[in-house]
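Apart from one protein chain that is not included, each protein chain of the complex appears where it belongs.
Right after this comes subunit A.
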Amino acid sequence: MSGGDTAGRLVRPFALTGGRTRPSRADFTLITTVTAIDPPPAWSARPQAEQQRILRRCAEPVAVAELAALLDLPVSVVVIMLCDLLEAGRITARPPHPVSRTTDLDLLQKVRDGLGRL
């Protein structure tokens, strides 16, 4: 990556979030899966254009990192917009599988089987 073009790009995305640089909630990790709620609740306000773009991209479940890559926006910017959409009742967010020091065998076996099929 080149410092030049990234420095220039940072301005525009943050303009989309009203100058905020911090998500209001910590619900969104890189591999949190988000899904648009269809139909949207009657009480939710009409989403802005950039929010519409996100909603279209998560009609099917999609991970936050993928969403950011597909929209070509920094993860942190996408997360801020996802916070708004979550609060507006437009999306659901599924957190990643919790990983402990003794991760369950069942999960590990599933991952292993999946890799074996590659």
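Here are a few things to note about the model shown:
FYI, contacts are C-beta pairs under 8 Å (C-beta built on N, C-alpha and C of every residue); 3 or more make two chains touch, one makes a residue touch a chain; residues count from 1.
Here is the rule we use: contacts and distances are computed from a predicted model.
For the omitted chain of this complex, the UniProt record lists the protein as "ATP/GTP-binding protein", which is one of "Quinoprotein dehydrogenase-associated SoxYZ-like carrier", "Protocatechuate 3,4-dioxygenase subunit alpha", "ATP/GTP-binding protein" or "ABC transporter Mn2+/Zn2+ permease". Mapped onto subunit A, the interface with the missing chain covers residues 1, 3-4, 6-7, 9-10, 21-23, 25-27, 29-35, 37, 60-61, 63, 65-66, 68-70, 74-77, 86-87, 92-99, 101-105, 107-116, 118.
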